[in-house]
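The block that comes next holds chain A.
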Amino acid sequence: MKKLIAIISLLLSVSISQAEGINWNEIEKKAQGQRVFFYAWGGSQDINNYLRWADKRLQARYGVTLTHVKVSDISEAITRLVAEKTADKNSNGSIDMVWINGENFKSMKRFNLLSDPFVTELPNWHYVDKSLPVDTDFAEPTEGLEAPWGIGQLVFIFDKKKLNSPPQSHREILFYAQNNPNKISYPRPPSFHGTSFLKSALIELSENPESLSLPVDNNTFQQITAPLWSYLDALHQVAWRQGKQFPDNNAQTIQLLDDGELDLAISFNPNEVYSAQENGLLRESTAAYALAGGALSNIHFLSIPWNASAKEGALVAINFLLSPEAQAKKADISVWGDPTVLQSSAITSTTQNTQFFKAIEEPHPSWQSALENEWQKRYGH
Partner candidate 1 sequence: MNRSIQKISFLLLLAAAVLIVFVPLLPGLAGVVFTAFAYIPALELRTFSLTGFTELLLWPGLHKSILLTLFIGLGSTFLSAVLAFSILQSCWGKRYWHKLEKLLAPILALPHVAFAVGFAFLFTPSGFVARILNTIFSDLGITHWSLINDPYGLGLILALTIKEVPFLLFMSIALLKQLNINSTLVMAHSLGYSNAQAWQKIILPQWLPKIRFTLFAVMAYSLSVVDVALVLGPTSPSTFPVLIWQWLNDADLSTLPKASAGAFLLLLLCIVALYLIRFVEWLVVCRQRAWQSSGRRSLPLPGKSAILFTYVISLTTLPVLLLWSFAQRWSFPDLLPSAWSLRFWQQEWLFLWGIIGNSISIALISATFALLFAIIIHEYNQHSVTHKRLPPVPRLLIAIPMLAPQLSILFGIQIATLFAARQHYYLWVIWAHIFFAFPYVYLVLDGPWRSYEKRLDRVALSLGMSPFKVWWKIKRPILLPAICIAWAVGISVSLAQYLPTLMLGGGRIATLTTEAVALASGQDRRISAIYALLQSLVPFIFYILAIFISQKTGMMIHQNKVNKRSVDSDVPISKKSVNY
Partner candidate 2 sequence: MSLSVKNLSIIDDHGKMLFSPLSFSIQKGEILALMGPSGCGKSTLLSAIAGHISPDFSYAGEYYLNGVLLNNIAVEKRKIGILFQDDLLFPHLTVWENLAIALPDKYKKEQRKTVARQTLSELNLLALADKAPSQISGGQRARVSMMRMLLAEPAAVLLDEPFSKLDKTLRSDFRNWVFAQIKKRKLPALMVTHDESDVPDPGQSLQWPWDEKQQNNVSDRNIKEKQC
């Protein structure tokens, strides 16, 4: 009986979502007056201000209020969704929209915390640059469950007055550290940037990088990652505080760069350096660069939980955030500086004020926790 009900409701929801898909006008009409609770990391005032702008536009144009719920880590939202799932709260949920990627997406997908596929129904979908890997998220197929929003690229920030030619590879970073002890570090894994640093180093140092796009195999893991650990062993000896301490996150590396404690800071936003300069966080002489081999790149996404209350509002909001106007504004280095996911032809505004590096794809997501665990075992205590 329960199964029957489940099947019926599944059928119903599919047919409803198809019906919605056909008629975007209907969705906009329903969205009118809805309030969308958007859970997103709140640690950057640039991003917060951008979302305040988006809220104003959405209210004026569609009558949708976008409320940014600032979290210090998006997994706080996922913990809440798990609690709602536990309580069988399958409608009227408290979260309408989330900003996620990678592991978080994988978790949400695995435990059915996402709504039905919606991406191709968005009118602005046709602007999206399909040559970007927008249908996989850390090698996990997105299956239309999340819409691409922007691109993160792993870059380093340095001070031109201190460093004429910054190290161009992970091997050169080690060489630089050996000549300048106590000046190099990376955020402590499992922070997002720290783990990304490990992945980027592994891709460069590994003898067969192709194996990284496959799920981790416990039998070969030690063999594949051996070069990474011997590299880190050497690096930590000459690293900031002898590798016994690490910065907490990328923002701290920027602070430490400005304080003169570190010579390289790390960021996932090639344009963060400009906004940091403008906010007085960094000297004018600082600049961002990617390693010669390219920048580890990943796309970050927007998605809708299965029990969202303002589903239509969330769809309208996501569609707006994918519009050329919103994407151009987002890419503007004086606003946020997050590269667009749209085709360059779609962006007609004069804001070509952005930077984009050669992209290196992320390894399979299973590498993330495998690397974090191994790092923890070796260095974390």
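Basically, a contact is a pair of C-beta atoms (placed from the backbone, for glycine too) under 8 Å apart; a residue touches a chain by one contact, two chains touch by 3 or more; residues count from 1.
These made the cut because all candidates are chains of the complex that A comes from, given by their letters.
As the structure is a prediction and not an experimental result, all values here were calculated from the model.
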### Task
Name the candidate, out of 1 or 2, that touches chain A somewhere in the complex.
1
### Summary
Seen from chain A, its contact residues with candidate 1 in the complex are 37, 39, 41-45, 49, 52, 67, 69-73, 75-80, 82-87, 89, 92, 94-95, 102-104, 106-107, 110-111, 182, 188, 190, 241, 244-246, 248-249, 251-252, 254-255, 258-261, 279-281, 283, 369, 376-377, 379-381
